[in-house]
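Removed: one protein chain of the complex. Kept in place: all other protein chains.
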Amino acid sequence: MARNKIYLEEVFPSPFMQLWLIFRKTPVAMAGFSCFIFLIILSIFSPLLAPYSPIEGQLDMLLLPPAWHSDGNVSYLLGTDELGRDMLSRLMYGTSLTFGLSFVVVIISSVVGVIIGSLSALTTGMKSSFLNHFLDVILSIPSLLLAIIIVAILGPGISNTVWAVVMVLIPQFVHITRYAVKEEFRKDYVLASRLDGASPVRILYYSIFPNIVDRIMSQATMAQSAAILDIATLGFLGLGAQIPMPEWGATLANGLDLFYIAPWTVYLPGLAILFSVVSTNLVGEGIRHALKLRKEG
Amino acid sequence: MLIFTLRRLSLFVFTMLLLTMLSFSLSFLFPGDAVINLSGAINVTPAQLIELKARYHTDSNIIWQYIIYLKHIISGDLGLSMASQSVISHEIMNLLPATIELSLVALFIAMFIGIPLGFIAAIRHNKLSDNIILSVSMIGYSIPVFWLGLLAILIFSINLGWFPSAGQISLLFEIELVTGIQFIDILLSDSPYKWQAFRDATAHIVLPAFVIAIAPTTIFIRLSRTSMIEVLQTSYIRAASAKGLSFKQIIFRHAIRNALIKIIRHVGLQFASLVTIAMVTEVIFSWPGIGRWLIVSIAQRDYTAIQNGLLVLSCFIFVVHILTDFIYAALNPLARDKKYGT
Partner (left out) sequence: MNCLNSFISAILLIALLTACDDNSRLSLNQRSVIYCSEGSPDTFNPQLVTSGTTIDATSKQLYNKLIAYQGDENNLVPALAKSWHVTRDGKKVTFYLRKNVSFHQTDYFTPTRHFNADDVLFSFNRIIDHEHPFHLTSGGHYPFFQNIEFDSLIKKIEKINDYTIRFHLTRADNNFLANLATDFAVILSAQYAEKLNKNQQKQNIDIHPIGTGPFKLKEYRVGSLIRFYHHKAYWQGSAKIEQLVFDITSSNTGRLTKLLAKECDISSYPIAHNKITQRSDLTLESVTALNVGYFGFNTTQAPFNNILVRQAMAFAINKQVLLDTVYQGQAELAKSILPETSWAYDKTSKEQAFNLDKAKTLLAQAGYPDGFTMDLWAMPVQRPYNPNAITMAKLIQADLKKININVDIVSYEWNTFLHRLAQGEHQSFLLGWSADHPDPDNFFTPMLSCAASHIGSNRTFWCNQDYDDIIHKALETNNIEQRKQLYTQANAILNKELPLIPIAHSKRYQARGNNIVGKTMGPFGGISFYQVKKSPLTIAVKDETVQNKTKTKKVN
């Protein structure tokens, strides 16, 4: 470990910082991370950055191909769709729907999941066993299927999709938190603070959380990539975002009828989804890789 | 093994009760009259409605109603589709086998490609081929499946003309529906074009099956890679190499078998996610399966169809789950004693 201090005072970076130091050294993970940050910025500021409205079209600019095409127009960089809506603007607004919403979804479900998970880790006996079985059943149902089921009950729409995906992701967080907390509880440093008379909640907050936050983050990236794909898939199937929302999956479905005359209306949203999922997964891989190295090192 | 079986059976009964209860409560959660949601009989006359209510015992208490509902399900009465007024149990019997067929083919493809690749990656751990396999597999599970399906159609059906883009078989062949599984039906039929039909059906299943298989393949790559790496680090492998066995012998005699057993445990779980991917893929390849039917029903708010389609689909997934559990337990005696072996 590098020591920059003159005094003989050992500074231990927090587990989270350790992870970051390792993470920073993996170029691929950093590339994914910068894409991830880029997407977050885009989803917050898309209304300021987008050149046109995502919903109202220029009716004299129908089905314009992207700018690099010979018939393209530089002011419509990625072309337009059948109603003359600028594809670039639609994709930018779509970022806040598909990527931004999935980010929000993951935050909500991780908070709820971590709370439930850590509380349940403190319980034992009958309740715990029931929860265990219940989680097993829920987790064996694929997230997309569960989301479809919930949307089927709530009815199609973007807000229902968001709730469905939140509900689908919660059990995963409950499961991983519960497992991690239980594991940590068996360790000596927890025993030490227990002997100091700390209450379980205090132990959770001050001792355990800093040590499991990286595992939860790794789970969060997995949840995020699943959430992006789920929201987009539901949008594509017409069960999620409704006309005329520029959600990527819905935009892609909208482009289906134009597939053979204006293929960019299908390629571009697909690429956008692929890009965001790959960058999320790269971050996740980076975290897991760093976790492994930290454990070994 | 007996205790194991009993345990599984009780879990099965418990889950079935839970699923039917959920499905039963759906009819109250959906908008509209519960009886109409259950039976799917829209446009009934008031007299018929009274008769329906009597059949579903709506005036008795909720538990009795649930028992009556169970009776209806067990007798195969799943009501009528609200959209088409056709009998749902018939539709499901026609559609479910097509989905099973597609998913099974995709599962085998995923296993036959994914597991060897994973083993190769594990054997060449941290080398170039390992990294290539891992990066490709990451792109594989990041691709949205509906997009991949569209690209596959564009490239292989339209531009290259290698494979057909839609359906189970060319409609020219008249194959009677017996089991619903196209290949078996073709073999059972007395069509003079049997073998051409078989070939045609094979060509039809290639694209959708490969598209579905992409994501599970990547999962199998990772699973088999991890389990192979674990096996290679065990002491019995080291003992074998100390004995002087060649690397080939170690891999084929010892490592593969032990690594495979660990993977089989996950097949059931993978099958569930595979069926979900198949639902989406069916929409793109117009595959006449239950997934496409269910998604159309959801879009049309055909509540009776949604309710029963979900029930049948989740029961099916669960049954597969339990079956793989049994297979795993049969192959691996250690698993039988575990308290919670899911």
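We just call them A and B in the order they show up, numbering each chain from 1.
We adopt the following convention: contacts are C-beta pairs under 8 Å (C-beta built on N, C-alpha and C of every residue); 3 or more make two chains touch, one makes a residue touch a chain.
What you are looking at is a predicted structure, and each value in this text was computed from that prediction instead of being measured.
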Using the touch definition from the top, which of B:Phe14, B:Phe28 or B:Trp195 touches the missing chain? B:Trp195
For the chain not shown, which residue from A:Gly72, A:Pro200 or A:Pro244 touches it across the whole complex? A:Pro244
State which residues belonging to chain A touch the missing partner chain. 55-57, 59, 62, 82-83, 242-244, 256-261
Note that chain B touches the chain not displayed via residues 83-84, 86, 94, 108, 112, 153, 157-158, 161-162, 164-167, 170-174, 192-193, 195-196, 198-200, 202, 286, 288, 296, 300
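Throughout what follows, only the chains that are shown with their structure count from here on.
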Give, as an integer number of Å, the spacing between the C-alpha centres of chain B and chain A. 26
So in the complex, the part of chain A that touches chain B is made up of which residues? 132, 136-137, 140-142, 144-145, 148-149, 151-153, 155-156, 225, 229, 232-233, 236-239, 249, 252, 256, 259, 263, 266, 270, 273-274, 277-278, 281-282, 285
State the interface residues of chain B toward chain A in the complex, per the touch definition above. 15, 18, 26, 29-30, 138-139, 141-147, 150-151, 154, 269, 272-273, 275-277, 279-280, 283, 294-295, 298-299, 301, 306, 310, 313-314, 317-318, 321, 340, 342
